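Here's a structure for you.
With one protein chain removed, the remaining protein chains of the complex are shown where they sit.
Letters A and B mark the chains in the order given here, with residues in each chain numbered from 1 onward.
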Amino acid sequence: MSRFQTPLLLIFGMVVLGGLASLIGSEQLNFTLTEMLIRMVVVIGIYLFVGNSGVMSFGHIGFMSIGAYATAWMTLPPEWKQVMLTGLPVVFQDNTYPFPVAVLASGLAAAGVALFLGIAIMRLSGLAASIATFAFLAIVFSVYSNWESVTGGTSSVIGIPTVVGPWIAVGFVCGAIVAAHAFQVSRVGLMLRASRDDEVAAQSSAVEIVRMRLLAFVASAFLVGVGGALYAHFLGVLTTDAFYLALSFVTLSMLVVGGLQSLTGAVVGTLAVTLIVEVLRGLERGLDLGASHIALPRGSQEIGLGLALALVLIFRPSGLSGGKEAAWPRKRG
Amino acid sequence: MALLTVENLHVSYGGVTAVRGLSLSVNEGEVVSILGPNGAGKSSTLAVIAGGVAPRAGRVTYAGQDITGGRAEEIARSGISLVPEGRHVFATLTVEENLAVGTYMHKGKADIAGVLERFPRLKERRDFPAGRLSGGEQQMLVIARAMLAKPKLMLVDEPSLGLAPLIIDQVYDILLDLRRQGMSLLIVEQSTSRILKHADRIYVLRGGAVQLEDTAANLRDGEAIKRAYFGFDEGAA
Partner (left out) sequence: MISLIQNLIDALSLGSLYALVALGIGLLFGILRLINLAHGDFITVGAYALIVPSTEAVAQLAIGGFHPILLLPSIALIVVILALLTDALVFRPLRRAAQPSLMIASFAVSYIIQNGLILIYGARPKNLNLWPALTGQIALGELRLPTLQIVTIVTTLVLMIGLALFLKRTSYGVQMRAAAEDFRMARYLGVRGNLVIGMAFAISGVLAAVVSLLFLSQTGSLETGLGVPLALFGLVAVVIGGMGSLVGAVVGGFLVGAIVTLLQAYLPVEMRSFRDAFAFAFVIVILLWRPSGLIRAKAFDQRV
C-alpha cells in the first residue's frame, strides 16, 4: 500500500479538484481547469525525462506540437483537409479516425520522433543534450510554421472536434501519474535516478545509461504528444506559435516551481503556476475597489510568472515539493 | 607568535563530513606540514583557510584577524597564497601571463623578471602556453606564480604529487629558499620522508581530525607517524 501512496494521493487530489469544479459548474472555471490538467499531462511527461535523467530539455513542446497536429490530421473533416491541407497523405485526407485512436497515434508519433532524435543526442553530455533539444524545438517550429500544405503554415487549423472537458482531462492526468510513477519505481527508473545523483556511477556504465535515458526520453515524448493531442481537442484551433518559447517557458516554470526531482513536484508546480497566472490575469482584467477601477497593465502576468520562477530558483532551488513525494502524514518514532 | 590559527574546524560537503574539530597553528617563519592519507581532510582544510570553501563551524584567524568564510580573493590579498593540488596553470595563457595574474593585486610593479631568473626553464618558455609545459615545469610555474603574490603565508598542497624525485628536490629547494626569506609555509603531503627533513612541526590527520602533533625533530624515526597515520593502537603496535 505504501508503495502506491504517492500516485493514489495525487490522483485523489485531482479527482477532488474535478469534483469541486463540476459542483461549482462555472464555465470559465471548467475551461481554466481543463487547460491546467492538459498542461499537467505535458509537465508530467517532461518530468518523466528531466526528473529521472537529470538532463534539462528545452525541446519537449516540440513533441506537443507534433502530437497536436497529428491528431488534427486524423480527426478533421475530410472536406476541410482536402482544401486546406493539400499536402497531407491520402490516408489522412480521406478518413477521419475516432478520438481514442487519434490520441494514441499522436502520442506514438511523438514517441517515434523522440526515438529517432534520442538515438542521436542521448549520448551527448548534459549541456550539449540540452542545447540539442533547444535546436530540436526551433526545427519543429520552423518546419511546422512553413509547411503550409500540411500544417496550414502561419494560419490556424480550425474545426478539430472539441471533445476534451475536465473529466477526460482528469482521466488522462491520472493515467500520466500512474505511468510516470511506474517508470520511476521500475528498475530502469531507479537506476537512471541513481546515475543522475552520482556522476561516477554514470560513467561506469555509459552505454547502459544512454539506453535508459533514451527509454525515458521516448516515454516522456509519448505523454507530451498525448498532451498535445488533448490540447488540440480542447481548443479546436491550432497555430504553430502556440507551441514555442512562451509555452516552453510556462511548462518549465511549472516543473521548476514544483521541484524538478519529484512527480509530486510536477503536479504541485502545475497547480501553483496556474494559480499565480490566473490571479495575475484577474488583476490585469482589473479590480473594482469602491469607485475606482484598478488594473495591472498588459504583460504583468508574464512578468509575475518570470519573477516567481526566478525567486524559486534563488530561494528554493528544489522547488515547492523540496524534491520529495507526497505521502500520508506519518508518526515519527 | 602565531600567524595563523585554525580552531575547531568542521567542514562538510552535502552530507559528507570531511573535517571534524580540527585545530592547528602556524607561527611566523615556520614550516608546518600536514600529513595524512587520502580523504583525511587535508585539502579541505587548506581550501577553508584560503576562502574556497565555507566551513560549517570553527574559526580561522590570520595575523590577528578573523578571516573565517572570507572571500578567496580578499584572503589572497591579505597575504595568504594557495598552491592547490594538481597544478592549476591557466593552460591557454602564456607562462608570462600566468605569472602576471599573480601580480595584479599589488599596485606596484612586481618583479616578474627577477622571478624568471630564479626559474631558467620558465624563462626559456615565457611565451609558451602553460598547458604545453611538462608536469614539473607546471609545478614550478604555480609556485613561481604564488611567490609573485608576495604572500606572508604560502599553503602548498601536495607539491610532489606525480613528479620525478629529481624535480621534487628542486621544488623543495625553492620552498626552503622562500622560508629563508621569512615566508611561513603550510605544506600538505602524503609521503613523509622529505617533509620530516624540512618541516619544523608536523600534524598528522586522519578521519578529518588531528591524530598527532609534534615537532619534526621528535618524530624523526617515523614510528609514531605510522601509528597515527594508519590508526594502530599504541599498545597493539
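Worth pointing out:
Note that in this section a contact is a pair of C-beta atoms (placed from the backbone, for glycine too) under 8 Å apart; a residue touches a chain by one contact, two chains touch by 3 or more.
Predicted, not measured: the structure shown is a model, and the values here were computed from it.
Across the whole complex, the hidden chain's contacts among the shown chains comprise A, B.
Only one residue in the set A:143, A:237 or A:283 touches the chain that does not appear here, and it is A:143.
The hidden chain makes contact, of the residues B:57, B:93 or B:112, with B:93. In the complete complex, the hidden chain is touched by one of B:55, B:102 or B:159, namely B:102.
Across A:25, A:299 or A:329, the single residue that touches the chain missing here is A:299. Panel shows subunit B; residues 50-52, 71-73, 76-77, 81-82, 84, 88, 90-93, 97-98, 100-102, 104-105, 131, 145-146, 149 of it touch the chain omitted from the view.
Residues of subunit A in contact with the chain left out of this view: 56, 58, 120-121, 124-128, 130-132, 134-136, 138-139, 142-143, 146-147, 245-246, 249, 252-253, 256, 297-300, 302-303, 305-307, 309-310, 313-314, 317.
Just so it is clear, only the chains that are shown with their structure count from here on.
Subunit A and subunit B have Cα centroids separated by 52 Å.
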